[in-house]
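Only a single protein chain was left out; the remaining protein chains are all shown in position.
== subunit A ==
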């Protein structure tokens, strides 16, 4: 009877489960806090570097595609093709050249995927700036540069922030794939737990930390967006 109850509480318990291999265990967490924190730090580091690099490259690229119409097609086409190629294949292309000793392979791969989300969202956002607004700005004597900084970018900012949030959350999930290329953050614990006797507490704890990290970063970006764009707050209220 108690074992059945236990299974029901755990929800996922299979019949004949080894009670020494539960889905979650506080003793695992307390005994391996250092390992978990180290993996979390690596995960955060990879995510932040990749998203920052991607943002720095993607926004100018999107502005370029917006300004020079003939470049929009090739840039969108390239990002579309890249999107079709799975991350593991991309790591496989890079790893023989960049190696797995340093996180270079994983960072290049993650940056490229984040890049294309941000480019697409930024370009869409810039294109949605109403034509009448641009016309009146032009009528008021705004030059190209002033228009970009004071009209187009601020109006596109909500869309850009959405792209950043999607890219960040996706990158957190994608970091785990880096495990094969030597740098997977919490992914190393997930796969490592699977490979060492299917150790459930480790797999589950690392997965939960991964999802939690994604949600926390998403909320941080949401808060940043509200601070940077007070006007959207007023509209919502």
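Keep in mind that, in the parts below, a contact is a pair of C-beta atoms (placed from the backbone, for glycine too) under 8 Å apart; a residue touches a chain by one contact, two chains touch by 3 or more; residues count from 1.
The rule we apply is simple: contacts and distances are computed from a predicted model.
Chemist: So one subunit is absent here. Using its UniProt record, which name fits best from "Outer membrane protein TolC", "Monovalent cation:proton antiporter-2 (CPA2) family protein", "2Fe-2S iron-sulfur cluster binding domain protein" or "ABC transmembrane type-1 domain-containing protein"?
Modeler: UniProt lists the chain that is not shown as "ABC transmembrane type-1 domain-containing protein".
Chemist: Based on the whole complex, identify which of A:58, A:106, A:169 or A:221 touches the chain you can't see.
Modeler: Among A:58, A:106, A:169 or A:221, only A:169 touches the chain that is not shown.
Chemist: Among A:28, A:66 or A:113, exactly one should touch the missing chain; which is it?
Modeler: Selected residue, touching the omitted chain: A:113.
Chemist: Write down which of A:100, A:137 or A:229 is the residue touching the left-out chain.
Modeler: A:100
Chemist: Spell out the interface residues on subunit A facing the chain that's missing from view.
Modeler: 12-15, 81, 83-93, 95-97, 99-100, 113, 117, 120-121, 124, 166, 169-170, 172-177, 179-181, 187, 190-191, 193-194, 198, 200, 203-204, 206-207, 210-211, 214-215, 218
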